[in-house]
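All protein chains but one are shown in place.
Entry: subunit A
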Amino acid sequence: MAATRSLQRCRHLLCRPSFSLLRPSSSSFRFFSDAIAPHSTPPPLPTSPPIPSPESNSGNGGCSTIRSSLNEAEVAKFAAIAETWWDFEGPFKPLHQMNPTRISFIRSALCRHFRKDPFCARPFEGLKVIDVGCGGGILAEPLARMGASVTGIDAVDKNINIAGIHAESDPLTSSIEYRCTTAEQLVKENKKFDAVIALEVIEHVADPSEFCKSLAALTVPNGATVISTVSRTLRAFATAIVAAEYLLRWLPKGTHDWSSFLTAEELVLILQRTSISVKEMAGLSYNPLTGEWSLSDDLGVNFIAYGAKEGDVQ
């Protein structure tokens, strides 16, 4: 309920009537398939005043923080299935299947952003990357293997334990620093990262716009931010909730709350207000025949966005 309320507030802030102007075709970001084409950076929008989040988080298997965009019920939900993070046939199977596809997007986006050699085995060497909502480390470990010095944070301490134990067993991933904390807490500590990545997290937070502000604050000027989520479309409702949770039983029932989803346009707007201009977006499409995910231009269900933080702000 709390999530819905705050989201509604956030949508009001985003002045819905103007959405028609922000359809992907007229928007500043480009599609993955157009990635080679040159693009223009939109003029910076004035940043909106901070929105205080009413939720204060306490306990529940999570970390105690003063103020955060966390949703308590969501935290409890993930604590319950934490042990199965690295079971490829377990509740996180869809995430494991989707992982290589979203990482290939991140790889190509970050290689271009930071001018790294995409043909090398460890292109992220020298980059400080944070995985916000790292879970069991499904994304953090590949990032570390690709050379990044990775910090993984999650609000569920069980996740952090599992992620830490799992990463230890490979010399390539044992350098990952896992912390049970929130993005807001790290902002307080004045931590900065070259790239801030939050995949499939924003749909679980109580206040998406506050969450994006924290992500922006963690990103160094001219750094990169990558966010992926599920769109609030009827098609997403049919696939991500009805099919994935109820029919196919891929995900535990109640994993997603449709009303707290953001559409691609909403995400672009929220990020613009935090001085992150979205440069590229791609849809993640599932082919039920081959069981494989691929990148597409269809932002209707799962999508991933990469944006650059403006250099002159903050």
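A few remarks follow.
Throughout what follows, a contact is a pair of C-beta atoms (placed from the backbone, for glycine too) under 8 Å apart; a residue touches a chain by one contact, two chains touch by 3 or more; residues count from 1.
Just so it is clear, contacts and distances are computed from a predicted model.
Per its UniProt record, the hidden chain corresponds to "Ubiquinone biosynthesis monooxygenase Coq6 protein" from the list "Ubiquinone biosynthesis monooxygenase Coq6 protein", "Ribosomal RNA-processing protein 40", "SUMO-activating enzyme subunit" or "Mob1/phocein".
Only one of the listed residues, A:Ala109, A:Leu127 or A:Leu143, touches the absent chain: A:Leu143. Subunit A residues in contact with the hidden partner, per the touch definition given at the top, are 88, 96-97, 99-100, 103-104, 107, 119-121, 141-146, 157, 161, 164-166, 168-172, 174-175.
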